[in-house]
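Shown here: the complex without one of its protein chains, the others still in place.
And now, subunit A:
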């Protein structure tokens, strides 16, 4: 059987894709940072008893979990400037980061809420009983334990995010996937190019998973008997 696979091209195309990894990673990292901050704020609001704001958080989470990422990116990049002309200067990268952060913060909110809830309140009471403030108790006791609880699920969100950065191509951002598309169209070597892309995503995620496992192992230390 004669497989019509140009192995040489596959090797040749990879170096043309590698320079676009940083942008993909930056998109993922920056979105993740905003998503974590947003998710934590949402989780804290959901755990509080602040009226109205708590309901708004619920609506936010429900909305951003429901709509497809593409719809959301288009809404932000093509839609918002129509209503708010001041936003027409927004770059595609900014729009992609906003869209991905908003969406993942909704998912992270649920993860963080469960993780914070799984730290028993008795430890916070113990903090208060020895003169620490609620904020000190949160920072020193609740948050570190919740972090450990939330890490596996949060890592999955980050993996999703790395992959979803490829959607930014629809806004005209030339990241890893967009570059692959350009190269494939030029060479007509679709299979090789997209296979190369797939391998690059795979390796990125293997490396990330390895790092996360190392971190998990470190955070796990206090809990191993």
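Basically, a residue touches a chain if its C-beta (ideal position, glycine included) is under 8 Å from a C-beta of that chain, and two chains touch if they have at least 3 such contacts; residues count from 1.
One rule holds in what follows: contacts and distances are computed from a predicted model.
According to its UniProt record, the chain left out of view corresponds to "Amino acid ABC transporter ATP-binding protein (PAAT family)" among "Amino acid ABC transporter ATP-binding protein (PAAT family)", "cysteine desulfurase", "DMSO reductase anchor subunit (DmsC)" or "Quinol dehydrogenase ferredoxin subunit NapH". Of A:4, A:82 or A:129, it is A:129 that touches the chain left out of the display. From the set A:141, A:159 or A:205, the residue in touch with the chain omitted from the display is A:141, counting the whole complex.
Contact residues of subunit A toward the unshown chain are 120, 122-123, 125-133, 136, 140-141, 144-145, 148, 221-225.
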